[in-house]
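The complex appears here minus one protein chain, its other protein chains still in place.
Think of it as A and B in the order they're written, each chain with its own count starting at 1.
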Amino acid sequence: MLRKISLKRALTYLSVGCAALAVSLLSPAHAQVKELKVGYMKNPIQEASVDIMEKWAKKNGVKLVKIPMAYSIFQEKVTATLTSGNDQFDVIWHNDDWGQLWIKWLARMDDVKGMDRVSKHPLDAFYDEDGKVSAVPMAHTVGTFFYRTDLVKPEEVPTTWAELVSVSQRLQKEGKVKWGYVGGMAMNNTWFSLWWTMWGNKCDIFMPMWERDNKKLNAAGWKPALTEPCTKEYVEFWWDALYTHKISPEAMTSYTRDEANAIFMAGDAAFTLVDSTHFGDFNSPKKSRIAGKVAMAPQPMGPRGEKPFAWNEIWGWGIPKGVPADRQKLAKEMLGAMLTDMEGQKAMWDATGGPPPSMDAWDILSKDDKVFADLKNAVFDQNIGTHSAYYFPAWPAVHKAYSDVMIGALKGKREDIPKAMAAGMDAVHKAANGGQ
Amino acid sequence: MGTPGPDKAPGKPGKSFALRWLALNEKTRFSLLLLAPSGIMLILFQIVPILIGANASFRDWSLYDPQRTWVGLQHYIYILTDPNFLYLVLPNTLLLMVSSVSIGLVLGLALAHMLNKHFFGHAIVQTVILLPLMVAPVIASMMMRWIFNDQFGVVAAVIGALGFGQIAWLSDRWPSFAIIVFTDVWLWTPWFTILLLAGLRSLPKEPYEAAAIDAASKWRVFTHVTLPMMRPIMAVCIVIRSIDCFRTFDQVWVISGGGPARQTEVFSIYAYTEAFVYLNFGRGTAAAIIGAIIIGTLGWGLYKLLNRFMEVSR
Partner (left out) sequence: MSVATDTGYTPPKRGSFLDALAPGGKRAFFLLSVLGVLLIFAFPVFWLVLTSMRPAWGVYYVHRGLEFTLGNYLEVLEQEVVVHAFFNSFVIATLSTFFSLTVTVTSGYMLSRFTGKLANAWFGTIYIFRTIPYITWVLPLYFVTQWWGIFDTYLGLLLPHIAVHICFFSWLMKGFFDGIDPSMESAALIDGCTRWGAFLRVALPSALPGIAALSILCWLWTWNEFLFALILTSHNTPMITVVMAQFVSELGTEWNLMSATAVMAMVPALIVAIFGQKYVVRGLKV
């Protein structure tokens, strides 16, 4: 009896096993055991970049597992995954903000195909001490000054802060628009108000100005530039913009780019500065009331500026070091294919307004795409003198401390600004030194 | 109270499990069985992770490069000597807690009382009161943020239409604090209402009949019959709600982010910032544990006080 059952069972197992083997041998899926997992933020540009990779994956019989993640926990979750050596992702979205945070955990990318044809400056965030790079660019993220073409003629576009104030006030007085400038200012949106004017006034957060070499900054003791005259100038500019000239709403200190974009797209402001990728939204009749009436221009300069400032950073892709060598190789192959796929990059630009990573694509686009030519003029051809962040682990802490000091100063009295700056020196310095 | 013992007893090595089990008296066996399922779940998915986290609070544990070297009480000392924590964050947190819990309790009690009667449209009113529970707190907070925006918010539009001009609600300390409290009350009053209503519904009828014979006024019946009988439920609700309110995160994070310039920062934002903005997980968990100790002590005192106070008020 017992033997009979076990025999029957063995037979069943055998036949099932055979069938499974047969199916797996016969079906083309057998070739698809290769699988790559991509972790990214759900966003049209990143999805477009993943689409380029998918094209390659389909052609090469690799299964691409897409893992979109919410931005609010992306950095925390991926950091935790990387440090614990978990095998969750083969390719992850990499951002200049955390370029140095993950340097220890990511593979080097110098040998990826097409890396010789990318802009080098934006990669600064991703180099290790030996000069090897840990990211492959996906798209450029650049702050761009936008103006309303129905309100301002191209030759009237402000090139200095003073003009920004006078043009705004004129438009407001004529009743053409409610506000002159609107941009994000709350924590994590500092670029769209305080910072562009800071760099546009040849100023910076730490001394020496515009230095991004951590060794030199270390040697200088991470001394904040808050008490420098150039800082006072741009803080007073914003204080006046809010309370004296009233070209910006008072509550702008609490705005993120959501509020600022909403106001700009509703037609209630003449100027804004935000990532270039919003150009598509601004000009989409579906999303904006000012579609077709928005153009890009170089940033207005502060009293110390000589040439309009611009920054040029990237979003990139990284590969965790913990990924087994064969899959690392495969992932690099895929990223190389993405980087050399001109057609795909052009499609990404067309669909999303994300400036493509390869210089070859730039050459193609700047010839026959007017918008790209405008963007090139407004950003890439300007004075890209420094980076829009510092590349060391304490950077988020510095950003937060700086933001608190500035918002506090802007909520106070104008004559108290120097006092607030002096008081903030310690907080920002401490933040740079890990709270010590 | 590191590793609590209640349900460890049956698993101890030595004598066989069955023998030990039978040696217990019948009542103990019954009570162990009653709490075994929740005890096991609690250990696996709450106590173990919390102990891991608590371990980090004694170590040099940065999020991006955990060294895990022992630093003793360094993180705790840092937080307890941080003037921002002591003189800004703690008062804000306590103020939020006291205002939100007290307003929510009074409103919840009033609404529960109202819903305990039958009137026309009862079902609709009750459903409407439950509406805030049906929206995710994060979404509700975003909605509040937009509603109170000075440019496109509907409140600003109404106030502007009435001729009061614009108020920069969210960029000033007290208006944004008030909006946070309002949102919190809005989100949690239904919670009080439904639990207190359930409490009211389970009360026995006899004391009310006795009070009716006495011709006691409605208010007197409420204070002398209803409240004392509701004591256990109310005490639990108040204490639990206080504990949760002490660590409110979503509403504050979405509405003000602790700003302007940390003016509305509460305890959980402080701990979150330490752990995930400054990437110092060790210090963040230390802050969280300090907060837990503070609210744990406060809550316990409150619980005892409530029990005694209501005992007296009978």
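One rule holds in what follows: a residue touches a chain if its C-beta (ideal position, glycine included) is under 8 Å from a C-beta of that chain, and two chains touch if they have at least 3 such contacts.
Every value quoted in this text rests on a predicted model; they were computed, and no experiment measured them.
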item	value
From B:V71, B:V181 or B:I194, residue that would touch the chain that is not displayed	B:I194
Selected from B:R68, B:R220 or B:R308 as touching the chain missing from the view	B:R220
Hidden partner chain, touching residue among B:L22, B:I77 or B:M143	B:M143
Positions on chain A contacted by the hidden chain, ascending	41-43, 65-73, 76-77, 80, 84, 86, 88, 95, 256-259, 261-263, 265-266, 275, 277-278, 285-289
Hidden partner chain, residues of chain B it touches	1, 4-6, 26-28, 30-35, 37-39, 41-42, 44-50, 52-54, 56-57, 111, 114, 122-123, 125-140, 142-144, 146-147, 149, 152, 154, 157, 186, 189-191, 194-195, 197-199, 201-207, 210-211, 213-217, 219-221, 224-225, 228-230, 232-233, 235-237, 240, 243, 247, 249-250, 267-268, 271-272, 275, 281, 284-285, 288-289, 291-293, 295-296, 299-300, 314
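The working rule: only the chains that are shown with their structure count from here on.
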item	value
Averaged-CA centre spacing for the pair chain B and chain A, given as whole angstrom	37
Touch list for chain A against partner chain B, complex	75-76, 79-80, 83, 98, 101-102, 104, 186-187, 249-254, 259, 262-263, 266, 268, 393-394, 396-397, 400, 403-405, 407-408, 411, 431, 434-435
Contact set on chain B toward chain A in their complex	62-66, 78, 149-152, 166, 168-172, 176, 256-257, 259-262, 273, 276-280, 283
